[in-house]
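Note that this complex is displayed minus one protein chain, with the remaining chains in position.
The chains carry the letters A and B, assigned in the order they are written, with residues numbered from 1 in each.
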Amino acid sequence: MIKKVRQHINQNEPLLFENSSPGKRGYQLPPLDVPAVDAAKVLGAQNTRAEIEGFPEVSEVEAIRHFTRLSTQNYAIDLGLYPLGSCTMKYNPRVNEQVARIEGLAWAHPYHPESLTQGILAVMGELEKMLLEITGMDAVTLQPAAGAHGEFTGILLIRALLESRGNPRKKILIPDSAHGTNPATATMAGYSVENIKSNDRGMVDVESLARAVDDDVAALMITNPNTLGVFEQNITRIAEIMHAKGAMVYMDGANMNALVGIARPGDFGVDVMHLNLHKTFSTPHGGGGPGSGPVAVKRQLVPFLPKPRLRQIGGQWSWNYDLPQSIGRVRAFYGNIGMHVRALAYIMAHGGDGLRNATMDAVLNANYIRALIGDYYVLPHKAPTMHECVFSDERQAKLGVRTGDIAKRLIDYGFHPYTVSFPLIVQGAMMIEPTETESKAELDLFVDALISIAKEIEENPEMVLKAPHNTRTSRVDETTAARKPIVRWKPN
Amino acid sequence: MLSAIGVNSLEELFAYLPPEVRLDRPLDIAAGKSEYEIVDYFRDRGEDGANGYASFLGAGVYNHYRPVLVDTVVSRGEFLTSYTPYQAEIAQGTLTTIFEFQTMICQLTGMEVANASMYDGSTAVPEAAMMALRVTGRDRILVSRTVHPEYREVLRTYAQHQGMPVEEFGYARDAGTLDIADLESKIDNQTAAVIIQSPNFFGIVEDVRQAAEIAHRHGALLIFVFTEAVSLGLLEPPRDADIVAGELQSFAISPSYGGPFAGIIATKEKFMRQIPGRLVGETKDTRGNRAFCLTLATREQHIRREKATSNICTNQALIALMATVFMTVYGKEGLRELAGQNLAKAHYLAGKVPLRFSGPFFNEFVAATNGRTPEQVNDALLKKKIIGGLPLKRFYPELENGMLWCATEMSRREKMDAVAEVFAK
Partner (left out) sequence: MYPANCHYTEEHEWVRVEGDIGVVGITHHAQQELGDIVYVDLPKVGGTVERGKTLASVESVKAVSDVYAPVSGEVVEVNSLLAASPEKLNEDPHGDAWLVKIKLSAPSEIKQLLTAEDYQKYVGAEKSKH
């Protein structure tokens, strides 16, 4: 029996544009308390438009029903386990949402006088302090808007430091297990990319790394624990090799949820790293953002940090723009402040011990899943698991069922799938990260589902290939979408 | 759970880590706090702010009313706590709203394709510039000095290591509009794009058609930037532009001291494959029902890696949803009426102060503080609990007495009269 899923009410929802009727409105504006102005007259008739053609015209009730109905077509953490590997889909505490909406914080304008923004600046200052304690680094900028934006910032910092030493160098080394953002970032910062092969334990091969490092190498971008959920055991040795050649170590902090309170990148040789507040520090993913990607650095990189930098003099917070060596701004204003508020609330709620406990529970949960499904799916890399485990569809592929199909069948069991086909070094990867916020009961349901699917594949692979069966939308034709792209609604 | 794994303690799960990487002490972070204490802490920080002040600041971040429906919708856990919609079968909610968002951005801007959002307006600009390089095969970027100064700083940061020289051209000293002669003298056959903003940083509406004509005559693209999205309720959309890069903060997104906001990039269909970021497309499911999914993903970093159009991954989906709800609530009539109110309020205030420029403006304008410094004006206003305009000297040394003012539908007449009084003294 499928424990979690039953057929749900299935209603179709037209698009807003199809639901519009001329003249309908869902807004109210107060009457103007100043004389009206003729737009064509003051702006010029050629500069004004008649109407926004096709724009929605619906009532307030129609609007709220539309979005509420659509919301029921989404899966979400609030509905259950969301085990996307490397995405750290943990529970998003609602108190964070509430405090981010406090008027004095949410309605602060970035150009308000500093005397009227001491509260929000104190929040940012406090978050900086916490992140430094957690990472063991010397300084942090909160400006980058997301992880990839943080990577870009970090690599620019490395470039600026090396340039100040006379040679920016040419290459960035990136392990073959890395996120796609890493090579894309290196290119945007003007570097070429050289891939480093992982060894059979799924770790960076120290020998081949040592051979690859020469005077052209600016940095290694490493994820630790890596995308297999494996801690790079040789990380201090790796850092020594890089540093001996005058190169830097950049750490992608996507998997920091495995380390908080246990180990600090600043203590194991990392020079620059970014954090994903929307992963480790529970700010909501919101269907794909907003995120926030603070970048923490060691002392030698501090002069190059983006401007402005937050400082506190005599108890007063202010912005320092006098930074001649800074790489400049990576974003207007000061960053995704609303996310900073939420992340600080998360850290305060946990405290030092709570953060460490969260890490330990995250690792416990991943190891629990690994232990229970190990008889049914192939685990290609046997090194100890931290916060996520990566299986392969090897056994199931022989029966014609691939990781993407197993993922779709999981949906029928009421779960969001794991991360599919990543990292690329694992054939048919199934990358599972449960996070610490899942109970044993939820994990057991998930394990039951995966075991049940493994059996279904033996008995009736065809059925699995056609999954999902229980959703209001069946398998979606992505091929036609890409061949004949329709990316906006048009009237018939 | 421990016995299923085969260990005796949680600590054992970490025992294999090299001792030199282990943190051998507890984190120096105070013990966990209750919900009440947390709310209390942030409420106190909020009090140490500008509560109770009226503000006339704009300059890329605007005070607009946020309809209650916006928070109602984005507080739904199904939107708030979901991930990027890779699994289309259980993400039709997010996918459908993004498809509607893309459509509305096209309707608003006169473009044919819009992406699912960028981090913000300032980062959308360099992304648009890089896109122009890919389209034209050229490398020079010409940007107007009337584009938001912080956006131009971000553009320079992005450009410096991509073989993308960025040069600025000026503005007409009296009108505050593009200096066309300067543009003509600097554009050449290596110019990939000309970047303009309208309403520009001074609030002035530019002649987009003329700028486009010059750019196109030299085989360059025109990139149109906007920071005040409400203006598009009244202004002719930039149909002659090739790429539109903008900021949607005005659409129900609280100022939040500068973020999170949502940027957009929109363009012509023929450039669709060069657009950065996520795109949602329409298709069908196996039962033949309409469905949506992420599409043209091969442009993106997770597939094309070092050859991707951008490294962008996480964008601003929830903020884009806020803008979508805002556009829905106001709709066709409402956005126009809202823009009309902004225009009226700004012109009311502008009528009471000396103007620096003569060009047509929407809801922002530059006032000249004759005989006093902008700081003196602002100090006098602060005593009345009014935050005045932005002194422009920090961005434009030549506009020493210039202040950028913004009035929106939220600006009350009596506060504007109070500003006028201070100016009149």
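Assume a residue touches a chain if its C-beta (ideal position, glycine included) is under 8 Å from a C-beta of that chain, and two chains touch if they have at least 3 such contacts.
These numbers come from a predicted model, not from an experiment.
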Sole contact to the chain not displayed, among B:Ala15, B:Ala31, B:Ala181 or B:Ile303: B:Ile303
From A:Ser421, A:Ser452 or A:Asn470, residue that would touch the chain that is not displayed: A:Ser421
Touch list for chain B against the chain that is not drawn: 273, 297-298, 303-304, 307
Chain A, residues in touch with the chain not shown (by the definition above): 421, 478-479, 482-483
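FYI, only the chains that are shown with their structure count from here on.
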Distance between chain centroids, defined by C-alpha means - chain A, chain B (Å): 20
